[in-house]
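Remarks on the structure that follows.
A single protein chain has been omitted; all remaining protein chains appear in their positions.
Order as written gives the chain letters A and B; numbering starts at 1 within each chain.
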Amino acid sequence: MFDGVPLSWFLIVATIMFFVGIYGFLVRKNLITMLMSLELILNSVNINFVAFNKLLYPNHLEGMFFSIFIIAVAASEASVAIAIIINIYRRLVNIDVEKMEEMKY
Amino acid sequence: MTSNQIMFFIFSAVIVIFSILTVSSRRILRAATFLLFVLVATAGLYFMLRFNFLAAIQLTLYAGGIVVLIIFSILLTSQVGQKLELPSVKKRIFAAFAALAGGLVCIFAILQYNFPIAVTDLSTERTTIDDIGKAMISTGKYGYALPFEVISILLLAAMIGAIIIAKKRKD
Partner (left out) sequence: MIDFTYTVWIVLIPLIIFVLVGFFGNKFKPLVSGVIGTSGLFVSMALSYYTAYQYFFVLPKAGDVFAKVIGYNTVWLKLTDKLHIDLGVLLDPISVMMLIVITTVSFMVHLYSIGYMHGEKGYMRFFSFLSLFSFSMLGLVVATNIFQMYIFWELVGVSSFLLIGFYYEKDSAVAASKKAFIVTRFADLGFLVGILILSFTTGTFDFITLTDPNGPAMLQGSGIMFLGLSTMTWSMIFIFMGGAGKSAMFPLHIWLPDAMEGPTPVSALIHAATMVVAGVYLVARLFPIFHFSAPVALDVVMYVGAFSSIFAAIIACTQFDIKRVLAYSTMSQIGLMMFALGVSGYGEEQGLGFMASMFHLFTHAFFKALLFLGAGAIIHAVHSNVMNEMGGLRKHLPITHLTFLIACLSIAGIPPLAGFFSKDEILAAGHEKSMILFILGLTISGLTAFYMFRLYFSIFWGKEQHYHHTPHEAPKVMTIPLMLLALGAIFAGFLPFASFVTSDGKPFATHIEPFVAIPAVLVGVIGALLAMVFYKKETNIPERISASLGGFYHAAFRKFYIDEVYLFITKKIIFNYVSQPIAWFDRHIVDGSMNGISYVTNGVSTKIKGFQSGQLQQYAWVFITGAVALTLAFIYLWTN
């Protein structure tokens, strides 16, 4: 209990955010919107880590460091992903994920 | 209802509503803006939990860096006024089913589980940047010198990779 807010509330918010991100990842056709969904997913995980850290092991910093590293990874992932997207756009003049199937069978 | 609870409800409402808007908006620039709101609200949650440094990072890196990057790429690759195509109904149903099933399973599991409660009030406790900095370069227990170095290499590699990939080819 953290000043009246239990841990499970944080977790439920994070879960909702996570699965909304999943839903977005599954339905969005535009690569950039898919990337945004991915950011949502990563963010929800961050919330989990931080909440666990603070509410269960307040004298440690692991959760927070995990979050920091995840943010760093997310930043690099976003930059590379966007580079790829721009490259794809340059070649195919669209970034619709359903049309990228040249490598199938 | 404590002020904390009110704060929490506001933040979580923002998070949930704008998350859903982010994944359902048909104007891509708006979706990016909604994502920004979600990220800012998340930073609010971090502040509530007294992780000031992390919240600051969340604001600067996520909200300031990544979202701006995304908006740039949107401007480069899409026509801003255009509405996105609506995905097919079948696809939406399947995706919603998967997401709902997963969400329900997780929430159910969370509610069933009794978490040990270690902390009740930590309003006075703060994690200082001093602690974080020391942990970041310490090599002992709870030290993060190695991951720190690794992540810096990763960032460098990502930077170089992004430049190489996005660079215009001569041919």
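Heads up, the rule we're going with is that a contact is a pair of C-beta atoms (placed from the backbone, for glycine too) under 8 Å apart; a residue touches a chain by one contact, two chains touch by 3 or more.
Everything numeric in this text was worked out from a predicted model, so none of it was measured.
> Going by the stated contact criterion, tell me the shown chains that border the hidden chain.
Computed over the complete complex, the missing chain touches A, B.
> Among B:95, B:135 or B:162, which one touches the chain that has been omitted from the display?
Missing-chain contact among the listed residues: B:95.
> For the chain not shown, which residue from A:26, A:50 or A:86 touches it across the whole complex?
Checking each option in A:26, A:50 or A:86, the one touching the absent chain turns out to be A:26.
> Consider the whole complex, including the chain that is not shown, and state which of A:56, A:70, A:84 or A:97 touches that chain.
Residue touching the absent chain, from the options given: A:97.
> Please identify, in ascending order, the residues of chain B that touch the omitted chain?
91, 94-95, 98-99, 101-102, 105-106, 109
> Can you list, in ascending order, the chain A residues touching the missing chain?
The missing chain touches chain A at positions 22, 25-27, 97-98, 100-105.
Convention: only the chains that are shown with their structure count from here on.
> Can you list the chain B residues touching chain A in their complex?
1-2, 4-5, 8, 12, 15-16, 19-20, 22-24, 28, 31-32, 35, 38-39, 42, 45-46, 48-51, 53-54, 57-58, 61-62, 65-66, 69-70, 72-74, 76-78, 84-85, 87, 91-92, 94-96, 98-100, 102-103, 106-107, 110-111, 113, 115-123, 125, 127, 131-132, 135-136, 142, 144, 147, 151, 154-155, 157-159, 161-163, 165-166, 168
> State the interface residues of chain A toward chain B in the complex, per the touch definition above.
1-13, 15-24, 26-30, 32-33, 35-37, 39-40, 43, 46-47, 50-51, 54-58, 60-62, 64-65, 67-69, 71-80, 82-87, 89-90, 95
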